[in-house]
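A single protein chain has been omitted; all remaining protein chains appear in their positions.
This part shows subunit A:
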Amino acid sequence: MNREGSGREPLTRGSRLLILALVQTAVLAALIGYRQWTLETGTPVVLAIRPVDPRSLFQGDYVQLSYEIGHLRIDRLAGDDDLERGETVFVDLQPGRPAWQATGVWRRRPVAAPTGAVLRGRVDWVAEQQCEESGTGESTAIVPCRIAGIHYGIESYFVPEGKGREWERPVEGERIDIRVAVNRAGTPAISAILVNGQPQVEEGLF
């Protein structure tokens, strides 16, 4: 038996195995760490969501959140309006009450105003449509418009069933908004669910 040879071989492979395990663990930890860094250092932004049955949020299931800034009228906003499906875009947001509003959509990242934030998203679709536009007084006009569907990676939210029961359930008519933290790269992470402006569910590390 060549004891030296047989002893060295598993060690070499063992150390490679250790490196593999460490790399895998580090990647998984980085996923959590990046999100936590976003929550702690990001700009808090309140986003309005399109009407959703409030109770479905608290029944221990995935909720598909549809944001107001998920449908943007790009012909009216500042920035680029010749966007195409699949493109990465930067959406300029300015504070509003109760929710923040999109003011521009850009291909290249704009410099955020001191009070604003820039959110990164991806174009799902672009459509030429007919939009209602309120004119003077109560009259409305139908005008051609250009709408982009944009997703930001914060569209699904999972509420654990056990916790959902503990929370006070909002009733119909109460307003639900989502507060996200937007980091320097423009990546958002959901930090709280607001009911009538008050945080109902706050996200943390554990």
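Keep in mind that, in the parts below, a residue touches a chain if its C-beta (ideal position, glycine included) is under 8 Å from a C-beta of that chain, and two chains touch if they have at least 3 such contacts; residues count from 1.
The working rule: contacts and distances are computed from a predicted model.
Enquirer: Could you check which of "3-hydroxyacyl-[acyl-carrier-protein] dehydratase FabZ", "histidine kinase", "Membrane protein" or "NADH-quinone oxidoreductase subunit M" matches the UniProt name for the chain that's left out?
Expert: Options "3-hydroxyacyl-[acyl-carrier-protein] dehydratase FabZ", "histidine kinase", "Membrane protein" or "NADH-quinone oxidoreductase subunit M" considered; the missing chain's recorded name is "Membrane protein".
Enquirer: Out of A:T25, A:T41 or A:Q129, which is the one that touches the chain we can't see?
Expert: A:T25
Enquirer: In the complete complex, which positions of subunit A touch the hidden chain?
Expert: 2, 5-6, 9-10, 13-14, 16-21, 23-25, 27-28, 31-32, 35, 60, 84-87, 122, 151-158, 160-162, 187-190, 203, 205-206
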